[in-house]
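This is the structure I want to talk about, given as structure tokens.
The complex appears here minus one protein chain, its other protein chains still in place.
Moving on, here comes subunit A:
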Amino acid sequence: MPDMQTAHSPMIRLHDLQVEFRVPGKRVQAVNGVNLEVGPGEVVALIGESGSGKSVTLRALMRLHPERTTHYAGTLEVAGRDVLKMGKRELAQLRGSSVAMIFQEPLLALDPVYTLGQQITEAIRQHAPVSRAEARARALRLFEKVRIPSPERRLDAYPHEMSGGMRQRAMIALALACEPQVLLADEPTTALDATVQIQILLLLRELQRELGLSIVFVTHDIGAAAEIADRMAVMYAGRIIEQGPAAELLTRPRHPYTRALLKSRSEGAMQKGRRLDTIQGAPPDLSRLPAGCAFAERCAFAAETCLGGQPEETRVGPEHSVRCWRLDELPAQGGPVQRAEPVNG
């Protein structure tokens, strides 16, 4: 299939994307109007807590949700092509050769009864007409690229024979097997130790630069996101409530939820002997979303206006936008307000 995107059009374009799961007696609105664009070679991190819709959004990009119970609406384009209108064959073409995904737990994502070499050569031969030997040579090059030591030997290893970090590298190699333009990463470093996590983040950054990949990186760990992302989007109850360039979002967050989230991680926030600041309550039930701002009931700045309807996306900087009714009433900031507390140490 020819590449239809031109140099400046985004690799991924989501406009008012909605994903709803219909189970008997219940409609779960997991994603409720997500607008997001990811340019070629751009790394975007989707941040949020469990149930915020970040993984659902990510999986929607490959239409991985069960077709029968999932209802999509809105625009979902990858490399200029409408994913929601794709037939089976087009989807199979999209998955792997345009868009590939890596997961949190490689042991579950990899097939335990085949060696890694077999799995990668199978993926390559599925998408390209090459001989077994040629596919294996490519697999070997991939293993070298993701820095697996003694790659020749590791190609014949089964997933359980490798350590967690090596398995994650192998899964990245598998994802890159068909030279995708977009890499979707679903909490790829969450299950790893800090020492290994940083290695994988650096590897992803390097591969991204080398191959010009667009990456959508889903995580709940702001630290991991800060290490890799150009832009960040914060999700809450199935919506992006704030997005912007990573440096700006981290230093000048506007939405009360983003501020609270960052505050819990900022230096000086965890002072021994002081109580931690918490966001009271819990996220709303996705099958009974309120009419107004979903964060209102936990928000320190909420007012009557917040309960009426959905706040629109408001631009607060060149690429920085926020959904909040009380944007003008929020306390002023020079750096995050909360960080100004006298707790530096």
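Convention: a contact is a pair of C-beta atoms (placed from the backbone, for glycine too) under 8 Å apart; a residue touches a chain by one contact, two chains touch by 3 or more; residues count from 1.
Throughout what follows, contacts and distances are computed from a predicted model.
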| item | value |
| --- | --- |
| Listed names "Glutathione import ATP-binding protein GsiA", "2-oxoacid:acceptor oxidoreductase family protein", "Spore coat protein JC" or "RNA polymerase sigma factor", with the criterion being the UniProt name of the chain not displayed | "Glutathione import ATP-binding protein GsiA" |
| Contact with the hidden chain (one of A:Val23, A:Val113, A:Ala133 or A:Leu276) | A:Leu276 |
| Contact residue for the chain not shown (choose from A:Glu90, A:Glu105, A:Asp221 or A:Glu297) | A:Asp221 |
| Interface with the undisplayed chain - residues on subunit A | 49-50, 149, 163-166, 193-199, 201-202, 220-224, 226-227, 229, 246-247, 250, 260-262, 264-267, 270-272, 275-279, 282 |
